[in-house]
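Only one protein chain is missing; all other protein chains are in place.
So, chain A:
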Amino acid sequence: MTFRYSTAGLSVAFALTASVAMAQSTGLTVGMQLEPPHLDPTSAAAGAIDSVLYSNVFEGLTRFGPDGSINPGLATSWDISEDGKVYTFHLAEGVTFHDGTTMDAEDVVFSLDRARAEDSVNAQKALFAGIESVEATDPLTVTVTLKTADGNFPFNMAWGDAVIVAPESIENIKTTPIGTGAFKFDNWVQGDSIHLVKNADYWGEPAILEEATFKFISDPTAAFAAMMAEDLDVFVAFPAPENLPQFDADPRFKVLIGSTEGETILAINNKLPPFDNVKVREAIAHAVNRQEIIDGAMFGYGTPIGTHFAPHHPDYVDLTEMSGYDPEKSKALLAEAGVTTPLKVKMTLPPPSYARRGGEIVAAELRAVGIEPEIENVEWAQWLEGTFKGKDYGLTIISHTEPLDINIYARPDYYFQYDNPEFQTLMTDLSAESDPAKRSEMFKQAQETIAKDYVNAYLFQLPLHTVAKVGVEGLWENAPTQATDLTAVSWSQ
(Lines give C-alpha, C1' and ligand atoms only; values in the text may rest on other atoms or scores of the structure.)
Protein backbone atom coordinates (compact mmCIF):
# COMPACT_ATOMS: atom_id res chain seq x y z
CA MET A 1 0.00 0.00 0.00
CA THR A 2 2.70 2.43 1.00
CA PHE A 3 4.54 1.54 -2.19
CA ARG A 4 1.55 2.57 -4.27
CA TYR A 5 1.25 5.86 -2.48
CA SER A 6 4.85 6.71 -3.03
CA THR A 7 4.78 5.96 -6.75
CA ALA A 8 1.63 8.07 -7.15
CA GLY A 9 3.39 10.92 -5.38
CA LEU A 10 6.40 10.48 -7.61
CA SER A 11 4.45 10.66 -10.82
CA VAL A 12 2.69 13.83 -9.67
CA ALA A 13 6.04 15.37 -8.92
CA PHE A 14 7.27 14.32 -12.35
CA ALA A 15 4.23 15.81 -14.06
CA LEU A 16 4.78 19.09 -12.22
CA THR A 17 8.42 19.43 -13.15
CA ALA A 18 7.59 18.45 -16.71
CA SER A 19 4.96 21.18 -17.11
CA VAL A 20 7.23 23.78 -15.54
CA ALA A 21 9.96 22.78 -17.95
CA MET A 22 7.53 23.08 -20.87
CA ALA A 23 6.46 26.59 -19.92
CA GLN A 24 10.02 27.78 -19.65
CA SER A 25 11.28 26.12 -22.80
CA THR A 26 13.42 28.65 -24.52
CA GLY A 27 16.01 26.34 -25.97
CA LEU A 28 15.88 23.97 -28.87
CA THR A 29 17.94 20.87 -29.63
CA VAL A 30 18.14 20.15 -33.33
CA GLY A 31 19.46 16.90 -34.74
CA MET A 32 21.05 16.58 -38.15
CA GLN A 33 23.05 13.91 -39.93
CA LEU A 34 26.19 15.67 -41.06
CA GLU A 35 28.57 17.70 -38.97
CA PRO A 36 30.14 20.78 -40.53
CA PRO A 37 33.82 20.17 -41.27
CA HIS A 38 34.57 23.73 -40.11
CA LEU A 39 32.52 26.87 -39.61
CA ASP A 40 33.40 29.06 -42.58
CA PRO A 41 30.54 29.05 -45.11
CA THR A 42 32.68 30.98 -47.59
CA SER A 43 35.32 28.31 -48.15
CA ALA A 44 33.65 24.91 -48.47
CA ALA A 45 30.85 23.21 -50.33
CA ALA A 46 29.67 21.28 -47.28
CA GLY A 47 25.97 22.02 -46.88
CA ALA A 48 26.19 21.20 -43.19
CA ILE A 49 27.97 24.51 -42.56
CA ASP A 50 25.05 26.47 -43.96
CA SER A 51 22.59 24.17 -42.22
CA VAL A 52 23.87 25.40 -38.88
CA LEU A 53 25.05 28.94 -39.55
CA TYR A 54 23.08 30.44 -42.45
CA SER A 55 20.85 33.28 -41.27
CA ASN A 56 21.37 32.19 -37.67
CA VAL A 57 24.94 33.40 -37.31
CA PHE A 58 25.92 34.77 -40.72
CA GLU A 59 23.94 37.07 -42.98
CA GLY A 60 24.48 38.28 -46.51
CA LEU A 61 23.39 41.39 -48.38
CA THR A 62 20.22 39.53 -49.36
CA ARG A 63 18.71 36.37 -47.89
CA PHE A 64 16.50 33.45 -48.88
CA GLY A 65 12.98 33.40 -47.50
CA PRO A 66 11.28 30.10 -46.55
CA ASP A 67 9.65 30.00 -50.01
CA GLY A 68 12.89 30.63 -51.90
CA SER A 69 12.14 34.32 -52.51
CA ILE A 70 15.02 36.80 -52.28
CA ASN A 71 14.51 39.18 -49.36
CA PRO A 72 16.55 42.09 -48.03
CA GLY A 73 19.30 41.07 -45.61
CA LEU A 74 22.06 43.35 -44.44
CA ALA A 75 21.12 45.49 -47.45
CA THR A 76 17.68 46.87 -46.70
CA SER A 77 17.23 47.98 -50.31
CA TRP A 78 19.15 48.27 -53.56
CA ASP A 79 18.99 50.25 -56.81
CA ILE A 80 19.89 48.94 -60.23
CA SER A 81 21.26 51.28 -62.89
CA GLU A 82 19.54 51.69 -66.28
CA ASP A 83 21.96 49.34 -68.04
CA GLY A 84 21.68 46.74 -65.24
CA LYS A 85 25.42 46.87 -64.52
CA VAL A 86 25.62 48.92 -61.35
CA TYR A 87 24.00 47.78 -58.10
CA THR A 88 23.85 50.21 -55.21
CA PHE A 89 23.17 48.44 -51.92
CA HIS A 90 21.89 50.44 -48.93
CA LEU A 91 23.00 48.78 -45.73
CA ALA A 92 21.02 48.53 -42.51
CA GLU A 93 22.04 50.98 -39.80
CA GLY A 94 23.54 50.06 -36.44
CA VAL A 95 24.64 46.54 -37.35
CA THR A 96 27.43 45.08 -35.24
CA PHE A 97 29.32 41.82 -35.47
CA HIS A 98 29.18 39.47 -32.49
CA ASP A 99 32.60 40.69 -31.35
CA GLY A 100 31.25 44.22 -31.05
CA THR A 101 32.84 45.73 -34.16
CA THR A 102 30.57 47.62 -36.54
CA MET A 103 29.47 46.18 -39.85
CA ASP A 104 29.79 48.77 -42.58
CA ALA A 105 30.47 49.11 -46.28
CA GLU A 106 34.15 48.32 -45.81
CA ASP A 107 33.26 44.85 -44.50
CA VAL A 108 31.11 44.20 -47.56
CA VAL A 109 33.95 45.27 -49.85
CA PHE A 110 36.30 42.99 -47.91
CA SER A 111 33.95 39.99 -48.09
CA LEU A 112 33.25 40.27 -51.81
CA ASP A 113 36.87 40.98 -52.73
CA ARG A 114 38.01 38.03 -50.64
CA ALA A 115 35.57 35.70 -52.38
CA ARG A 116 36.65 36.69 -55.87
CA ALA A 117 40.38 37.04 -55.19
CA GLU A 118 42.99 35.06 -57.11
CA ASP A 119 43.75 32.74 -54.18
CA SER A 120 40.13 32.47 -53.04
CA VAL A 121 38.95 29.02 -51.97
CA ASN A 122 35.26 29.85 -52.28
CA ALA A 123 33.40 26.78 -53.51
CA GLN A 124 30.99 28.94 -55.54
CA LYS A 125 33.50 31.39 -56.98
CA ALA A 126 31.36 31.60 -60.11
CA LEU A 127 28.80 33.63 -58.15
CA PHE A 128 31.31 36.47 -57.97
CA ALA A 129 32.88 36.09 -61.41
CA GLY A 130 30.72 38.88 -62.93
CA ILE A 131 31.93 41.54 -60.50
CA GLU A 132 34.09 44.27 -62.01
CA SER A 133 34.57 46.31 -58.84
CA VAL A 134 33.16 46.83 -55.36
CA GLU A 135 33.32 50.25 -53.72
CA ALA A 136 32.25 51.70 -50.43
CA THR A 137 30.58 54.98 -51.42
CA ASP A 138 29.88 55.87 -47.81
CA PRO A 139 29.73 53.77 -44.60
CA LEU A 140 26.23 52.54 -45.44
CA THR A 141 26.36 52.37 -49.23
CA VAL A 142 28.12 49.85 -51.42
CA THR A 143 28.34 50.15 -55.19
CA VAL A 144 28.95 46.96 -57.11
CA THR A 145 29.81 47.32 -60.78
CA LEU A 146 29.36 44.22 -62.93
CA LYS A 147 31.16 43.32 -66.13
CA THR A 148 27.85 42.65 -67.86
CA ALA A 149 24.26 43.13 -66.72
CA ASP A 150 23.20 40.31 -64.40
CA GLY A 151 19.61 40.06 -63.19
CA ASN A 152 20.65 37.20 -60.97
CA PHE A 153 22.98 39.24 -58.81
CA PRO A 154 20.68 39.71 -55.75
CA PHE A 155 20.05 35.93 -55.89
CA ASN A 156 23.78 35.23 -55.97
CA MET A 157 24.31 37.44 -52.93
CA ALA A 158 21.79 35.41 -50.91
CA TRP A 159 23.92 32.24 -50.99
CA GLY A 160 25.68 31.10 -47.87
CA ASP A 161 28.94 31.47 -49.79
CA ALA A 162 28.32 35.23 -50.04
CA VAL A 163 27.75 36.08 -46.38
CA ILE A 164 29.43 39.16 -44.95
CA VAL A 165 32.45 38.53 -42.76
CA ALA A 166 34.80 40.93 -40.99
CA PRO A 167 38.54 41.33 -41.57
CA GLU A 168 38.99 41.52 -37.77
CA SER A 169 37.71 38.00 -37.19
CA ILE A 170 38.49 36.22 -40.44
CA GLU A 171 41.57 34.45 -39.18
CA ASN A 172 39.70 32.18 -36.76
CA ILE A 173 36.44 31.95 -38.67
CA LYS A 174 36.81 28.20 -39.09
CA THR A 175 36.59 27.57 -35.36
CA THR A 176 35.05 30.80 -34.05
CA PRO A 177 32.59 32.21 -36.56
CA ILE A 178 31.76 35.88 -35.96
CA GLY A 179 28.75 37.10 -37.94
CA THR A 180 25.93 39.57 -37.61
CA GLY A 181 23.00 37.17 -37.12
CA ALA A 182 20.33 36.79 -34.44
CA PHE A 183 22.33 33.99 -32.80
CA LYS A 184 25.91 34.03 -31.57
CA PHE A 185 28.22 31.05 -31.80
CA ASP A 186 28.94 29.76 -28.31
CA ASN A 187 30.93 26.53 -28.54
CA TRP A 188 31.53 23.43 -30.61
CA VAL A 189 32.18 19.99 -29.15
CA GLN A 190 33.69 18.40 -32.24
CA GLY A 191 31.96 15.21 -33.23
CA ASP A 192 29.01 15.97 -30.99
CA SER A 193 27.31 19.36 -31.07
CA ILE A 194 27.38 23.09 -31.76
CA HIS A 195 25.82 25.51 -29.31
CA LEU A 196 24.38 28.91 -30.27
CA VAL A 197 22.99 31.59 -27.95
CA LYS A 198 20.66 34.48 -28.67
CA ASN A 199 22.32 37.72 -29.79
CA ALA A 200 20.88 40.33 -27.43
CA ASP A 201 22.20 43.19 -29.58
CA TYR A 202 20.71 41.98 -32.85
CA TRP A 203 19.95 44.83 -35.26
CA GLY A 204 16.69 43.36 -36.59
CA GLU A 205 13.81 41.31 -35.23
CA PRO A 206 15.39 39.37 -32.33
CA ALA A 207 15.24 35.59 -32.06
CA ILE A 208 12.59 34.10 -29.79
CA LEU A 209 14.72 31.18 -28.57
CA GLU A 210 17.36 31.90 -25.96
CA GLU A 211 19.65 29.13 -27.18
CA ALA A 212 19.91 26.37 -29.72
CA THR A 213 22.00 23.22 -29.86
CA PHE A 214 22.74 21.31 -33.04
CA LYS A 215 23.57 17.65 -32.44
CA PHE A 216 25.12 15.47 -35.13
CA ILE A 217 23.87 11.91 -35.44
CA SER A 218 24.84 10.19 -38.64
CA ASP A 219 23.35 6.76 -38.06
CA PRO A 220 19.63 6.60 -39.02
CA THR A 221 18.81 4.11 -36.26
CA ALA A 222 20.50 6.27 -33.64
CA ALA A 223 18.62 9.29 -35.00
CA PHE A 224 15.35 7.45 -34.57
CA ALA A 225 16.20 6.41 -31.02
CA ALA A 226 17.31 9.91 -30.03
CA MET A 227 14.07 11.39 -31.32
CA MET A 228 11.96 8.71 -29.62
CA ALA A 229 13.81 9.18 -26.32
CA GLU A 230 13.08 12.93 -26.69
CA ASP A 231 16.76 13.81 -26.48
CA LEU A 232 16.07 16.02 -29.49
CA ASP A 233 13.28 18.49 -30.25
CA VAL A 234 13.72 18.53 -34.01
CA PHE A 235 15.48 16.41 -36.60
CA VAL A 236 16.12 18.19 -39.88
CA ALA A 237 16.27 16.03 -43.02
CA PHE A 238 15.40 12.82 -41.20
CA PRO A 239 17.40 10.09 -42.93
CA ALA A 240 15.01 7.12 -42.72
CA PRO A 241 11.72 7.74 -44.55
CA GLU A 242 10.53 4.27 -43.45
CA ASN A 243 10.23 5.56 -39.87
CA LEU A 244 8.08 8.59 -40.74
CA PRO A 245 4.67 6.87 -40.38
CA GLN A 246 5.68 5.90 -36.86
CA PHE A 247 6.41 9.51 -35.91
CA ASP A 248 3.24 10.64 -37.64
CA ALA A 249 1.16 8.27 -35.53
CA ASP A 250 2.83 9.37 -32.29
CA PRO A 251 0.97 12.29 -30.63
CA ARG A 252 4.26 13.69 -29.33
CA PHE A 253 5.62 14.40 -32.80
CA LYS A 254 4.75 15.98 -36.10
CA VAL A 255 6.28 15.35 -39.50
CA LEU A 256 6.81 18.15 -42.00
CA ILE A 257 7.15 17.07 -45.62
CA GLY A 258 8.74 19.74 -47.72
CA SER A 259 10.67 20.12 -50.90
CA THR A 260 14.32 20.88 -51.48
CA GLU A 261 16.26 22.30 -54.39
CA GLY A 262 17.54 18.80 -55.09
CA GLU A 263 16.76 17.59 -58.59
CA THR A 264 17.53 13.90 -58.50
CA ILE A 265 18.63 12.76 -61.93
CA LEU A 266 19.90 9.71 -63.71
CA ALA A 267 22.84 11.50 -65.30
CA ILE A 268 24.05 10.30 -68.68
CA ASN A 269 27.54 10.71 -70.08
CA ASN A 270 26.53 12.57 -73.27
CA LYS A 271 29.90 12.10 -74.98
CA LEU A 272 30.17 8.35 -74.42
CA PRO A 273 28.89 6.35 -77.42
CA PRO A 274 26.13 5.34 -77.93
CA PHE A 275 24.78 7.98 -75.51
CA ASP A 276 25.94 10.73 -77.85
CA ASN A 277 22.87 9.73 -79.85
CA VAL A 278 19.80 11.55 -78.54
CA LYS A 279 17.62 8.53 -79.44
CA VAL A 280 19.51 6.33 -77.01
CA ARG A 281 19.14 8.92 -74.26
CA GLU A 282 15.44 9.21 -75.03
CA ALA A 283 15.20 5.42 -74.80
CA ILE A 284 16.67 5.56 -71.30
CA ALA A 285 14.22 8.27 -70.27
CA HIS A 286 11.25 6.19 -71.43
CA ALA A 287 12.55 3.05 -69.75
CA VAL A 288 12.48 4.66 -66.31
CA ASN A 289 9.32 4.49 -64.21
CA ARG A 290 9.53 7.45 -61.86
CA GLN A 291 6.71 6.43 -59.55
CA GLU A 292 8.23 2.99 -59.06
CA ILE A 293 11.53 4.60 -58.02
CA ILE A 294 9.83 7.08 -55.67
CA ASP A 295 7.83 4.28 -54.06
CA GLY A 296 10.71 1.85 -53.85
CA ALA A 297 13.60 4.11 -52.92
CA MET A 298 11.85 6.98 -51.16
CA PHE A 299 8.86 5.21 -49.55
CA GLY A 300 6.52 7.29 -51.70
CA TYR A 301 7.95 10.72 -50.87
CA GLY A 302 9.14 12.89 -53.76
CA THR A 303 7.66 14.80 -56.69
CA PRO A 304 8.34 13.48 -60.22
CA ILE A 305 10.17 15.97 -62.44
CA GLY A 306 10.60 16.10 -66.21
CA THR A 307 13.42 18.61 -66.36
CA HIS A 308 16.15 20.14 -64.23
CA PHE A 309 13.97 22.58 -62.29
CA ALA A 310 12.30 22.66 -58.89
CA PRO A 311 8.53 22.00 -59.15
CA HIS A 312 7.74 24.58 -56.45
CA HIS A 313 9.38 27.34 -58.48
CA PRO A 314 6.83 29.61 -60.21
CA ASP A 315 8.59 29.18 -63.58
CA TYR A 316 8.54 25.37 -63.49
CA VAL A 317 7.08 23.62 -66.54
CA ASP A 318 5.75 20.10 -66.07
CA LEU A 319 7.47 18.12 -68.84
CA THR A 320 7.14 14.65 -67.31
CA GLU A 321 4.89 13.63 -70.23
CA MET A 322 7.80 13.97 -72.68
CA SER A 323 9.59 11.15 -70.93
CA GLY A 324 6.65 9.06 -69.70
CA TYR A 325 7.20 5.41 -68.84
CA ASP A 326 6.99 3.44 -72.10
CA PRO A 327 9.34 0.45 -72.36
CA GLU A 328 8.06 -0.52 -75.82
CA LYS A 329 8.93 2.90 -77.21
CA SER A 330 12.26 2.55 -75.49
CA LYS A 331 13.05 -0.71 -77.27
CA ALA A 332 11.93 0.76 -80.60
CA LEU A 333 14.19 3.79 -80.12
CA LEU A 334 17.18 1.60 -79.31
CA ALA A 335 16.54 -0.46 -82.45
CA GLU A 336 16.17 2.72 -84.48
CA ALA A 337 19.49 3.99 -83.17
CA GLY A 338 21.09 0.73 -84.27
CA VAL A 339 22.18 -0.28 -80.79
CA THR A 340 22.90 -3.96 -80.30
CA THR A 341 21.34 -5.18 -77.10
CA PRO A 342 22.22 -6.07 -74.43
CA LEU A 343 24.10 -2.79 -74.16
CA LYS A 344 26.55 -2.90 -71.26
CA VAL A 345 27.08 0.35 -69.36
CA LYS A 346 28.83 1.35 -66.13
CA MET A 347 26.53 2.89 -63.54
CA THR A 348 28.18 4.50 -60.50
CA LEU A 349 26.14 5.01 -57.35
CA PRO A 350 27.21 7.38 -54.53
CA PRO A 351 26.26 6.56 -50.89
CA PRO A 352 22.89 8.33 -50.31
CA SER A 353 19.99 5.89 -50.17
CA TYR A 354 18.16 7.59 -53.04
CA ALA A 355 21.09 6.61 -55.25
CA ARG A 356 21.80 3.13 -53.88
CA ARG A 357 18.18 2.02 -53.58
CA GLY A 358 17.05 3.97 -56.64
CA GLY A 359 19.94 2.59 -58.65
CA GLU A 360 18.84 -1.00 -58.16
CA ILE A 361 15.35 -0.18 -59.39
CA VAL A 362 16.62 1.84 -62.36
CA ALA A 363 18.95 -1.03 -63.27
CA ALA A 364 16.08 -3.52 -63.27
CA GLU A 365 13.98 -1.23 -65.46
CA LEU A 366 16.82 -0.69 -67.92
CA ARG A 367 17.47 -4.43 -68.15
CA ALA A 368 13.85 -4.86 -69.24
CA VAL A 369 14.58 -2.86 -72.40
CA GLY A 370 17.97 -4.37 -73.13
CA ILE A 371 20.41 -2.06 -71.36
CA GLU A 372 22.67 -3.88 -68.89
CA PRO A 373 23.97 -1.51 -66.20
CA GLU A 374 26.97 -2.74 -64.25
CA ILE A 375 26.48 -1.22 -60.82
CA GLU A 376 29.49 0.17 -59.02
CA ASN A 377 28.87 1.49 -55.51
CA VAL A 378 31.30 4.31 -54.75
CA GLU A 379 32.05 6.61 -51.86
CA TRP A 380 31.66 10.38 -52.23
CA ALA A 381 35.36 10.98 -52.66
CA GLN A 382 35.54 8.29 -55.34
CA TRP A 383 32.46 9.67 -57.06
CA LEU A 384 33.97 13.15 -57.21
CA GLU A 385 37.26 11.80 -58.51
CA GLY A 386 36.12 9.16 -60.99
CA THR A 387 32.64 10.09 -62.12
CA PHE A 388 32.49 13.83 -61.67
CA LYS A 389 36.01 14.86 -62.53
CA GLY A 390 37.25 11.88 -64.53
CA LYS A 391 33.92 11.39 -66.37
CA ASP A 392 34.61 7.67 -66.25
CA TYR A 393 31.01 6.47 -66.19
CA GLY A 394 28.00 5.81 -68.37
CA LEU A 395 25.17 6.45 -65.94
CA THR A 396 25.01 7.74 -62.39
CA ILE A 397 22.34 8.88 -59.95
CA ILE A 398 22.80 12.13 -58.11
CA SER A 399 20.79 14.94 -56.59
CA HIS A 400 21.78 18.47 -57.63
CA THR A 401 20.98 20.44 -54.52
CA GLU A 402 22.03 23.97 -55.52
CA PRO A 403 19.09 26.33 -56.08
CA LEU A 404 18.26 27.39 -59.65
CA ASP A 405 21.25 25.59 -61.13
CA ILE A 406 19.98 24.91 -64.67
CA ASN A 407 22.97 26.97 -65.88
CA ILE A 408 25.26 23.97 -65.29
CA TYR A 409 23.96 22.71 -68.65
CA ALA A 410 25.81 25.61 -70.26
CA ARG A 411 29.15 24.15 -69.15
CA PRO A 412 30.27 21.73 -71.88
CA ASP A 413 33.00 20.28 -69.66
CA TYR A 414 30.56 19.50 -66.84
CA TYR A 415 30.40 15.82 -66.01
CA PHE A 416 27.42 14.97 -68.21
CA GLN A 417 29.21 16.74 -71.11
CA TYR A 418 26.20 18.36 -72.74
CA ASP A 419 27.38 20.76 -75.40
CA ASN A 420 24.63 22.79 -77.02
CA PRO A 421 25.72 26.30 -78.19
CA GLU A 422 22.10 27.40 -78.42
CA PHE A 423 21.54 26.61 -74.77
CA GLN A 424 24.79 28.35 -73.83
CA THR A 425 23.66 31.53 -75.62
CA LEU A 426 20.32 31.32 -73.87
CA MET A 427 22.03 31.22 -70.47
CA THR A 428 24.27 34.17 -71.33
CA ASP A 429 21.23 36.16 -72.41
CA LEU A 430 19.34 35.10 -69.32
CA SER A 431 21.97 36.30 -66.93
CA ALA A 432 22.07 39.68 -68.71
CA GLU A 433 18.30 40.08 -68.52
CA SER A 434 16.76 41.75 -65.49
CA ASP A 435 13.13 42.01 -66.65
CA PRO A 436 11.24 39.39 -64.58
CA ALA A 437 8.72 38.50 -67.31
CA LYS A 438 11.42 37.87 -69.89
CA ARG A 439 13.55 35.94 -67.42
CA SER A 440 10.62 33.69 -66.63
CA GLU A 441 10.10 33.06 -70.34
CA MET A 442 13.78 32.18 -70.78
CA PHE A 443 13.79 29.82 -67.80
CA LYS A 444 10.87 27.96 -69.36
CA GLN A 445 12.64 27.77 -72.70
CA ALA A 446 15.76 26.42 -71.00
CA GLN A 447 13.78 23.67 -69.28
CA GLU A 448 12.21 22.64 -72.56
CA THR A 449 15.52 22.59 -74.42
CA ILE A 450 17.20 20.15 -72.05
CA ALA A 451 14.09 18.00 -71.84
CA LYS A 452 13.92 17.82 -75.64
CA ASP A 453 17.59 16.90 -75.85
CA TYR A 454 17.06 14.22 -73.17
CA VAL A 455 20.35 15.29 -71.61
CA ASN A 456 19.64 13.26 -68.48
CA ALA A 457 16.72 11.21 -67.23
CA TYR A 458 14.96 13.37 -64.66
CA LEU A 459 13.62 11.40 -61.73
CA PHE A 460 12.22 13.34 -58.80
CA GLN A 461 12.63 16.35 -56.56
CA LEU A 462 14.31 15.31 -53.33
CA PRO A 463 11.90 15.75 -50.42
CA LEU A 464 12.81 17.20 -47.03
CA HIS A 465 11.47 15.39 -43.99
CA THR A 466 11.59 17.22 -40.72
CA VAL A 467 10.45 15.51 -37.54
CA ALA A 468 9.63 17.82 -34.63
CA LYS A 469 7.92 17.80 -31.29
CA VAL A 470 4.39 19.16 -31.64
CA GLY A 471 5.10 22.37 -29.73
CA VAL A 472 7.81 23.63 -32.07
CA GLU A 473 6.57 26.40 -34.37
CA GLY A 474 8.13 28.39 -37.17
CA LEU A 475 10.39 25.77 -38.76
CA TRP A 476 11.01 25.94 -42.48
CA GLU A 477 9.04 23.27 -44.26
CA ASN A 478 10.94 23.59 -47.54
CA ALA A 479 14.64 24.08 -48.06
CA PRO A 480 15.20 26.70 -50.77
CA THR A 481 18.80 26.62 -49.60
CA GLN A 482 20.52 24.37 -47.09
CA ALA A 483 19.60 26.26 -43.95
CA THR A 484 17.94 25.64 -40.62
CA ASP A 485 16.74 29.17 -40.03
CA LEU A 486 15.81 29.32 -36.32
CA THR A 487 15.29 33.09 -36.16
CA ALA A 488 11.48 32.71 -36.13
CA VAL A 489 11.23 29.40 -34.26
CA SER A 490 9.38 29.27 -30.94
CA TRP A 491 7.57 26.89 -28.58
CA SER A 492 3.81 27.18 -28.54
CA GLN A 493 2.26 27.23 -25.09
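Note that in this section a residue touches a chain if its C-beta (ideal position, glycine included) is under 8 Å from a C-beta of that chain, and two chains touch if they have at least 3 such contacts; residues count from 1.
Following the convention adopted for this analysis, contacts and distances are computed from a predicted model.
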{"item": "Listed names \"Hydrogenase\", \"Multicomponent Na+:H+ antiporter subunit C\", \"Aspartate carbamoyltransferase catalytic subunit\" or \"Peptide ABC transporter\", matching UniProt entry of the absent chain", "value": "\"Peptide ABC transporter\""}
{"item": "Which of A:384, A:432 or A:488 contacts the chain that the document leaves out", "value": "A:384"}
{"item": "Sole contact to the chain not displayed, among A:175, A:291, A:341 or A:425", "value": "A:175"}
{"item": "Which residue of A:28, A:44 or A:142 touches the chain not shown here", "value": "A:44"}
{"item": "In chain A, positions touching the absent partner", "value": "35, 37-38, 44-46, 118-126, 174-175, 189-193, 215-219, 221-222, 225-226, 228-229, 231, 379-382, 384-386, 388-389, 400, 402, 408, 415"}
